[in-house]
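Subset of chains shown; positions unchanged.
So that you can tell them apart, the chains are marked A, B, C and D in the order they are listed, and the count of residues begins at 1 in each.
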Amino acid sequence: MDQVAKPLQILQNALNKNVLVCVKGNKEYRGILTGYDQHMNLVLKNAEEFSDNQSKGTYPIVVVRGDNVIYISPS
Amino acid sequence: MDQVAKPLQILQNALNKNVLVCVKGNKEYRGILTGYDQHMNLVLKNAEEFSDNQSKGTYPIVVVRGDNVIYISPS
Amino acid sequence: MDQVAKPLQILQNALNKNVLVCVKGNKEYRGILTGYDQHMNLVLKNAEEFSDNQSKGTYPIVVVRGDNVIYISPS
Amino acid sequence: MDQVAKPLQILQNALNKNVLVCVKGNKEYRGILTGYDQHMNLVLKNAEEFSDNQSKGTYPIVVVRGDNVIYISPS
């Protein structure tokens, strides 16, 4: 199983890079991933929230709870 | 993994500061974070509740259950 | 982490005092907190149930399951 | 913490007495509590089911799964 990319390793590689995070309820967050833990709780810096593709506000720092995350995409 | 900001560490840094907490069902709480635990259960002081951006009331102290939290943003 | 108010400690401090409990589905309970456990299951005495701000009945004693609790506010 | 009424202790005290059980989806059960376990799975004897306050049937014995319970009130 050497060639398997573990999901948390992808998060580790995405540190300090832009990511798109999609959570339940059609909400999205774009920002710089500055942290995470094994539950996929995420820390984003300079994050913008989108709901149905409309910007809903920006946050200097935001902790997104992993339980509601659908996907995370480094960009 | 030294430079990773753990989500709970962000909460620790936000103690006694204003935070915005968004929970399922389009509810938001603004108040001073005075406590938390490893389940992301939160204690807010002087909290105001918003539903669909309308103020719904204020609470001297409120314990928000972590299970329903979508995100927490120190402001 | 000495100054952190643990959520369960807030419940302990609220024993025998009035609390407002909000659960999923827009239901609220007001009563005297007489017990709790580590899952945030709660025991309320002389509790009144509200749904969409309408009183729905009173209960001499009620055990509210923690899983559905959104927040608890001592008043 | 001597004076704390543990939720399961309330169930223990309610054994062989009438209880009202409210579960998700606006369903209620009234009957005699004859058993429970630590997950708040419940056993009711001579139970009547209500949905939106309409009687929906009676059951000599019913096991209600704790996961969907919102509250239990001994009466």
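For this structure, a couple of remarks:
By definition in this document, contacts are C-beta pairs under 8 Å (C-beta built on N, C-alpha and C of every residue); 3 or more make two chains touch, one makes a residue touch a chain.
These numbers come from a predicted model, not from an experiment.
Here 4 copies of the chain are placed, and the complete complex recorded in this file has 7 of them.
The definition used in the following text is that only the chains that are shown with their structure count from here on.
Chain geometry summary: the mean Cα position of chain B and that of chain C are 18 Å apart. Rounded to a whole number, the gap between the C-alpha centres of chain A and chain C is 33 angstrom. Along chain A, no residue makes contact with two or more other chains. Those residues of chain B that touch chain A in the complex are listed here as 1, 3-11, 20, 24, 40, 66-67, 69-75. Residue ranges on chain A touching chain B, taken from their complex, read 12, 15-16, 23-25, 27, 29, 34-37, 41-43, 47, 59-65, 67-68.
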